[in-house]
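Can you keep this structure in mind? I'll have questions shortly.
With one protein chain withheld, the remaining protein chains of the complex are depicted in position.
== chain A ==
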Amino acid sequence: MHVPDGFINAPVSAVTGVVAAGAIAVSLRGARRELDEKTAPLAGLVAAFIFAVQMLNFPVAAGTSGHLLGGALAAILVGPFTGVLCVSVVLLMQGILFADGGLTALGVNITDMAIVTTVVSYAVFRGLVKVLPRKKRSITVAAFVSALLSVPAAAVAFTLIYALGGTTDVPITKVATAMIGVHVLIGIGEATITALTVGAVIAVRPDLVYGARGLQQRLKLRVGGELVDAPAPAAVPVAARTSRRRVWAVGLVTSLVLAGFVSFYASASPDGLEKVAKDQGIDQNTKKHHTEDSPLAGYGVKDISDARISGGLAGVIGVGVTVVAGTGIFWAVRRRRTSDVSPSQVA
């Protein structure tokens, strides 16, 4: 699934490169919070493990065999941040050393195979572990489902990237059917192997599995013939958080730049889905959207004739409105939560 050079056009490759760099920066920070100064050797060795396990062949039938992709496995075993880092480093080294995947396509490859698989699988895994009963078996089941979903999710992400910046005019519906169809099958294999591997690790060293951290039994002491809970070890001081304001500012500036500037280049041609809809005549019977007359309809500002400037402006305004609305909701929720808590504290 490594994308070669020249498969995705330059602007989209650049944008995915920015996305990948941002995600790696966030994961570096997150991994250092989780592993502290142990990050470099542990993440390095886990990356080496992922690299090796990708070479382990699982025979399917009659001479064909498959291998693990490892995104879901890494997320469950060492956590999402370290997982993203490990898979990204593997992809980076494969690109530079083994010429596997193009150098300019590194952003596409990392976004698709490191970020989407890891984040999707960990989100699904966490959700399932919360819902299922607290047992070892449910960790295995959650690992199966999350790996099963992560591979088609990467295929969907790839199809989206291809729709935005593919260099060949292959109809997007065909790409989607082929990619997702094949990757559902691959996903079944990935899920089986991931679940079996996680199960094998849990059986021997459950403490190493990041996703199973909540399952550990409390240590019991026998004091005078009775079992007593051992005192909890002193809480490790959490590393000082960097100010949230800076992260917020950087995010805002990035989205403004993306919306206002990059959309110059993106909005020049209709997007793939719109195109497919037009080709197939799907859009003939779509009803008019009820905000058709709004000043921002169709991602352009009314009364501004230059399509690109108007598109960029609409993007900037859109980001602004989203930020204001989001902040408003966040404030409202937080206000309510604090007011809920305070009476009980008084009582």
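We take it that a contact is a pair of C-beta atoms (placed from the backbone, for glycine too) under 8 Å apart; a residue touches a chain by one contact, two chains touch by 3 or more; residues count from 1.
The rule we apply is simple: contacts and distances are computed from a predicted model.
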- Expected UniProt protein name for the omitted chain (select from "Lrp/AsnC family transcriptional regulator", "Cytochrome c oxidase accessory protein FixG", "Cobalt ECF transporter T component CbiQ" or "histidine kinase") would be "Cobalt ECF transporter T component CbiQ"
- Note on the structure: Only one of A:Leu28, A:Ile180 or A:Leu215 touches the unshown chain, namely A:Leu28
- Message: Take the complete complex as the reference. Which residues in chain A touch the chain that isn't displayed?
- Response: 2, 4-7, 10, 13, 24-25, 28, 32, 37-49, 51-53, 55-61, 68, 77, 85-86, 89-90, 92-93, 95-100, 102-104, 167-171, 174, 192-193, 196-201, 203-205, 208
